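Showing chain A:
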Amino acid sequence: MAQMLTANRLRDGAVVYWRAGAWLTGLADAELLPEPAGADAALAAADESVRDRVVVNPYLFDVREDAGTVRPVKEREVIRAAGPTVRLDLGKQANHVQV
Partner candidate 1 sequence: MPLIKNGAFVEDPYAIVTDDAPMPANGAIVSLARFRRDRESLLARNTPLGVKLASSEPPDALGEDVQRLSVVALEFPKFRDGRGFSWARMLRTRLGYEGEIRAVGDYLYDQIAFMHRVGIDAFQVRENFTLAEFRRALDEITDVYQASADGRKTIWQLRAQALPKPGA
Partner candidate 2 sequence: MYRYDEFDARFVAERVEQFRYQVERRLSGELTEDEFKPLRLMNGLYLQLHAYMLRIAVPYGTLSARQLRTLAHIARRYDKGYGHFTTRQNIQFNWPKLVDVPDILAELATVEMHALQTSGNCIRNVTADHFAGAAEDEIEDPRIIAEIVRQWSTLHPEFSYLPRKFKIAVSGTEADRAALRFHDVAIQIVRNGDGEVGYRVYAGGGMGRTPYISHVVGDFVARSDILAFLEAVMRVYNQSGRRDNIYKARIKILVSALGPEEMRRQVAHEFDEIRSTGTLQLPQEEIDRIAAYFEPPDFEQQYDVCDIFETARADDPELRAWSEINLARHRASGYAIATISLKPIGGVPGDCSHEQLDGLAALMDDFQLAEIRVSHEQNLVLPHVRKRDLPAIFTRLRALGLATPNAGLITDIIACPGLDYCDLANARAIPIAQRISERFATIARQRDIGELKIKISGCINACGHHHAGHIGILGVDKKGVEYYQLILGGSGAEDASIGEILGPAFGEHEIVDAVEGVVELYLERRQPGERFLDAYRRLGPEPFKERVYAAH
């Protein structure tokens, strides 16, 4: 099962995704971590972002590839990537951030 790495930005709480040492806002831009070794390495590397007070609580989550797009397995991560399902005018979904 492929994974991605996510966290919340310390200063404003925004949900961010890891790509090669940087933190981006859109799930669609996030780095796919297809192997456990790579995923663990990314998680370990993310420690530096925690120490540098950029993010809090980084963790890995499962994703699956579905007809060319990558989708989180858990509903929680789908909602977290987009925004509240009951307020489509709020969150990343409203800012045209690619989710």
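If you want to know what made the cut, all candidates are chains of the complex that A comes from, given by their letters.
Assume contacts are C-beta pairs under 8 Å (C-beta built on N, C-alpha and C of every residue); 3 or more make two chains touch, one makes a residue touch a chain; residues count from 1.
All values reported here derive from a predicted model rather than from experimental measurement.
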Considering only the touch criterion given at the top, point me to the candidate in 1 or 2 that touches chain A in this complex.
2
Touching residues on chain A, where the partner in the complex is candidate 2:
8, 10-15, 50-51, 53, 56-57, 73-76, 79-80, 83-87, 90-91
